[in-house]
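First, the structure itself, so that you have it in front of you.
Complex shown without one protein chain; remaining protein chains in place.
Coming up: chain A.
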Amino acid sequence: MNDLHPDIRAYGDHAVLVEWGADGFDADISDRVHALAARLRKKKAFIEVMPGYDSLVASFDGAQMNAASARRRIKDAIVREARSETAVDGRLVEIPVSYGGADGPDLYAMADRIGKSPEAVLALHTGRDYRVCMMGFIPGFAFLSDVDPLLQHPRHATPRAVVPAGSVGIANWQTGIYGLESPGGWQIIGRTDVAMFDADRDRPFYVEAGDRIRFVAQ
């Protein structure tokens, strides 16, 4: 497995998994995932084209396509992609966040554990731009690129039953925004009032995979 030759294998009888296998976050691999996703989506041959951090799943109708031809199409798209100079440079979206307090119940404990002030944690989190690597698991949930190594914290052993919509959290090296209220195990450090998902809005999704995000402390 390397950048140009990801592992392409079956995911059941009607999907293919393309896996680059990064150890932690790899910006270069993330670019390749999104370039491939964009190319496959343009061709409309697949039902779902789902980018991940270092992998991509493409599902198809087994009556219309077989696994071998699905794999061939993907291999072909990867080779073409490698030849082209597609730069994935999504929009830059600013997200205002209220850190700590009731909006970020895990901020103080996290600051304590790393021996920093809450302000320093906040500065580390807002100190870099993030790439939207993947959307899901619920509508509008944005999985972002890696946080500063000091901020890396494991998920709670027992997930919270309710995490409010707009909550900004950390899980290991990932940071992310909850699109809707849901159960969740991430370390919650803040919350935004921006509705990440609103079915009644012209653009229901505030951000899409490929966009970049800058958190701004409120």
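Brief remarks on what is shown
In this text, contacts are C-beta pairs under 8 Å (C-beta built on N, C-alpha and C of every residue); 3 or more make two chains touch, one makes a residue touch a chain; residues count from 1.
By definition in this document, contacts and distances are computed from a predicted model.
Note on the omitted subunit: UniProt lists it as "Carboxyltransferase domain-containing protein", one of the names in "Tripartite tricarboxylate transporter TctB family protein", "Protein-glutamine gamma-glutamyltransferase", "Carboxyltransferase domain-containing protein" or "Cyclase".
Within the whole complex, the absent chain has one touching residue among A:Met135, A:Val163 or A:Ile213, and that is A:Met135. For the chain left out of this panel, the touching residue among A:Asp28, A:Asp76, A:Glu94 or A:Glu208 is A:Glu208.
Note on the undisplayed chain: of the listed residues A:Tyr99, A:Tyr130 or A:Phe197, the one touching it is A:Phe197.
The missing chain lies against chain A, touching residues 9-15, 17, 19, 37, 47-57, 59, 61-63, 66-67, 134-141, 143, 172, 174, 179-180, 182, 197, 199, 205, 208-209.
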